[in-house]
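I'd like to ask some things about the structure below.
Removed: one protein chain of the complex. Kept in place: all other protein chains.
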Amino acid sequence: MTVVAQTGAAGFLARYEGLKDHLPGARKPWLNALRADAAAHFAARGFPTRRVEQWKYTDLAPVAQASFAEPLTMVDGAIALPAANAPNRAVFVDGRFRADLSTLDGLAFRATGLAQHLGDAESHLGSLAKPEAEPLAALNTMLFEDGLLVDLPDGVDGGLLELVSVAVDPGRPFAFHPRHLVRLGEGARLTLIETATGGGACLHNPVFEIDVAERASLTHGRMLQEGSGAFHLSTIYARIAAEGTYDNFTVAAGPRLTRNEIHAALVGPRAACHMNGAQMAGEGQHVDTTTSLDHAAPDCASRQTYKTVLAGRSRGVFQGRIHVHRVAQKTDGYQMNQALLLSEEAEIDSKPQLEIYADDVKCSHGATVGALDPDSLFYLRARGIPEAQARTMLVEAFLHEAVDTVTDETLRGALTRALDAWWSRQAAAA
Amino acid sequence: MLKIEGLTAEIDGKEILKGIDLEVPTGQVHAIMGPNGSGKSTLSYVLSGRDGYEVTGGSATLNGLDILAMEPEERAAAGLFLAFQYPVELPGVGNATFLRTALNAVRKGRGENELDAMQFLKLARERMKALSMSDEMLKRGVNVGFSGGEKKRNEILQMALLQPSMAILDETDSGLDIDALKIVADGVNAMRGPGFSALVITHYQRLLDYIVPDRVHVLIGGRIVKSGGPELAQELEAQGYGAVQAAA
Partner (left out) sequence: MPAVTETIETVQAATESGYKWGFETDIEMEFAPKGLNEDIVRFISAKKNEPAWLLEWRLRAFALWKTMAEPRWAAVKYPPIDYQDSYYYAAPKEKVGPKSLDEVDPELLKTYAKLGIPLREQEILAGVEGAGSTPAAGRMPIAVDAVFDSVSVATSYKERLAKDGVIFCSISEAVQEHPELIKKYLGSVVPQGDNFFAALNSAVFTDGSFVYIPKGVRCPMELSTYFRINAKSTGQFERTLIIADEGSQVSYLEGCTAPMRDENQLHAAVVELVAMDDASIKYSTVQNWYPGDAEGKGGIYNFVTKRGACRGARSKISWTQVETGSAITWKYPSCILQGEESVGEFYSVAITNNYQQADTGTKMFHIGPRTKSTIVSKGISAGHGQNTYRGLVRIGAKAAGARNFTQCDSLLIGDLCGAHTVPYIENRCATAKVEHEATTSRIAEDQLFYCRQRGLTQEEAVGLIVNGFCREVLKELPMEFAVEAQKLLQISLEGSVG
């Protein structure tokens, strides 16, 4: 296969043209049509520039100007996997499912690689993603090769499942676009713990389509911890039916550029969505959390708490939109985003947004930005706690609030370790 | 013992302390009284090392050590404790974590071994019982959602745990009802002994009914204008600060 030297959007489009007859599912007309449609959207829009409102604060130029190769077809040698958080895990290397590294035996539901089961995915794939609105979803649809397919039958409690994504540094920039499909039947439950690791200048562009049926409950913990050369651009689409719950907890710390974009729609009465996260950036890094929450049914509740900590020359972005449709009476929506600036050279941009079309609602948002409170710092020091330790206590207290509401102890432990690991690296570097 | 000589200090270029001379010998409790704006709180912040308070002259030593040259945490380790007039709320920082971290930092500074979680809890519960505090306060964030009285009791609990040789109580009586006042006073009185001295800063004589000082100093306009025995506090209560000021 030839390596296309074109950069950015043109490079990806050329790759699609060259590969389209060989991509997984190339003999399925419905999938070809989906990919062709996405390619048309991506060709028309390309990578979004900062003139696009939703990308006002995050510059994709470093991605748009680079030339990314495909991942190696075969990865030899031992793959360094992160420590396991759960007995069952699906492992992906450079976006491709690795049955040999995964442990998925004896599950009461299906969890496997998507590429081998595309025939079963027609009703789900593309049902939630919006390639016409989000160019990164278009890019993913056009080029995805594999992903995680999870399907929980009605009433099944799936316990814990881990999704591990490892990028293996081939020594040159490369890109992969996994498509993950998660479906929970009525009353089903699952805790999905996702870890993204690996090194090199990779572009990891996953898209999730998450479908939560009536009374089902999905807890989705994410640790985005690729190396400092990586670009992590993920887009999650979640649809939550009546009395269903989707909880998302994300810790983003590591990549050079992280965009954590979540579109959640509450489509049935009494559905709930909690989105929480902590994002951290140090020297030269950029973190962006963008959420969009559609209240499209009455009596639904949503809660969002996001924390940003910035050190060195870094930039943090939070954009959160709550849209309450006319039918969504008795909506209870709350959103808080707080940022802590630890350096003179950091910048935080925040855009919380409410769009309300129903009158009997309770919606609020709050945002605060500031440095560590000098009074708190002094109080701790006056009690004999050395300054560095006092800072650590305050920063950790600030961050931990974002994961305090996680009820699953395994997940909370994993998220907390990810938070503390970032801060110890920062504190050590300072 | 705390020894202050010719201490002057300013905030934003404005001189607040204009030459303080004060000695609190080991084992004694002294009170500093004065009207609002006389420099009482400034003195407590200068001694404990808060940013923004610039010492322009004089000295202050605790047990022979120059505390003005130390970082705030070093002063704490050297045995200085400040009970804040307005204890700070620390959302997300658990009270137990905070107390143990502080205790171990101070113990380390004193060359004592650190306490593990079990040892600490045992000690904390013991001290809390003496202050009529419920265990539940250990689980909450530091001072978060505490009432005024609970905050002050939390300050006294910290003092009881950290066992300082010199405590400064900055208007600890403000906002306390009479029952809380008695509990706080009992906490301080229980500490009294040969290894402990205290500087009680207050606007009113009320607290001094319960913590009877060995000496009383009157601070007006950044200077100590009069010193005397416990009877001076009563005199002030009866005649007001104006009379002392006029006489000085």
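We just call them A and B in the order they show up, numbering each chain from 1.
Following the convention adopted for this analysis, a residue touches a chain if its C-beta (ideal position, glycine included) is under 8 Å from a C-beta of that chain, and two chains touch if they have at least 3 such contacts.
In this text the structure is predicted, and so the values were computed from the model without any measurement.
Undergrad: What chains on display are touched by the one that is not shown?
TA: Counting the whole assembly, the omitted chain is in touch with A.
Undergrad: Tell me which residue among A:P87, A:G155 or A:G370 touches the hidden chain in the full complex.
TA: In the complete complex, the chain left out is touched by residue A:G370.
Undergrad: Of the listed residues A:D37, A:D169, A:E347 or A:D408, which contacts the missing chain in the full complex?
TA: Counting the whole complex, the residue in contact with the absent chain is A:E347.
Undergrad: Of A:L23, A:A358 or A:A421, which one is in contact with the hidden chain?
TA: Result: among the candidates, A:A358 touches the missing chain.
Undergrad: Mind listing the subunit A residues that contact the chain we can't see here?
TA: Against the missing chain, subunit A presents residues 53, 57, 326, 329, 339, 341-344, 346-371.
Basically, only the chains that are shown with their structure count from here on.
Undergrad: What part of subunit B is in contact with subunit A in the complex they form?
TA: Against subunit A, subunit B makes touches at 48-51, 71-73, 75-77, 82, 84, 87-88, 90-93, 97-98, 101-102, 105-106, 109, 141, 158, 162.
Undergrad: Mind pulling up the subunit A residues that touch subunit B in the complex?
TA: 373-376, 378-387, 389-390, 393-394, 397-398, 400-401, 404
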